[in-house]
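Could you have a look at this structure, given as structure tokens, before my questions?
Every protein chain except one is present and positioned as in the full complex.
Here is subunit A:
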Amino acid sequence: MKQFILNRILSGILVIFGVSIFSFLLIHFIPGDPVRIMLGINATPEQVERLTHHLGLDKPLLVQYGQYIANLFQGDFGTSLKTGRPVLTEILDRFPETVKLAVFGLLIAVVIGISLGILAARFKDTIIDKLCTVFATLGVSIPSFWLAILLVMVFSVKLAWFPIANGTNFRDLILPACTLGVVASTMIMRLTRNGMVEVLSNDYIRTARAKGLEDRLILFRHALRNVLIPVVTVIGLQLAGLLGGAVIIEQVFNWPGLGTLALGAIMSRDFPLIQGTVLFMGVVYVTINILVDILYSVIDPRVEMGVKEAS
């Protein structure tokens, strides 16, 4: 078990290292002189020179990267060019909002996904199953930004039930969380339904039925538990995705999370902030992945065994 966890952490660090190289190189992929872009058309050559020097862009690439990594280890993600505040402060200001949205969105996804999944499996091949399939197909195929705009039009503009760009209170959370939740729920629902259908045809379920157990008991106590293992993995991965900042959804609803921070940084060409958010999202994603793997191995010990055999 310890070996397994260590392996996962080591490979995670490797991935983060890769992300750091990528995020560092970002500036150098940009066409044109980034400094001139940041300063705008009225910049004098002296200003350009000063900022170039300040950012260390006049040094060799390797020296720049070395400095970048050394700073990272001291918790120094650099300073936002726009606000002059530490990048890490900017990120930590926004991260709680993203967590709020992600957790609430995921909660909606889990509730909708699992209950519809069970419902569809229980009433397999009936109209209820069909309706659930339609819902899942829609959820997968509708672009999330389109759904977001539709919800804004109907519930914010026409019905005026939920304000838009109002703040981060519970009422402001509902629409963006529902958008994320609906989209994320479809995969959970499909997995739950298919898993349940498979499990419900097993002998032990038939035995349980023959014993005259209640339907509810069979579904929740006997079947659901076995279905949940793959579902947990998917939920974990979705949480990681959502924590990385649901960029488009945050933008449409003007939610002040990591996604809008990253987009704003890109728009204002605040390169240290772009690098910082990319790296931070990478770290969050990798960490959640490791946690899910560990959790998975706790739920299902066979996972750990598999890794040991392979290595």
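Convention: a contact is a pair of C-beta atoms (placed from the backbone, for glycine too) under 8 Å apart; a residue touches a chain by one contact, two chains touch by 3 or more; residues count from 1.
By definition in this document, contacts and distances are computed from a predicted model.
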**Asked** UniProt protein name for the omitted subunit, picking from "3-oxoacid CoA-transferase subunit B", "Transketolase", "ABC transporter substrate-binding protein" or "Sarcosine oxidase subunit delta"?
**Response** "ABC transporter substrate-binding protein"
**Request:** Would you indicate which residue among A:13, A:107, A:154 or A:299 is in contact with the undisplayed chain?
**Result:** A:154
**Item:** Per the touch definition above, residue among A:18, A:143 or A:163 touching the missing chain
**Value:** A:163
**Request:** Quickly run down the residues of subunit A that touch the omitted chain.
**Result:** 30-34, 36-37, 40-42, 44-45, 82-84, 90, 93-94, 97, 125, 130-131, 133-134, 137-138, 149-150, 152-154, 156-160, 162-168, 251-254, 256-257, 260-261, 263-264, 267, 269
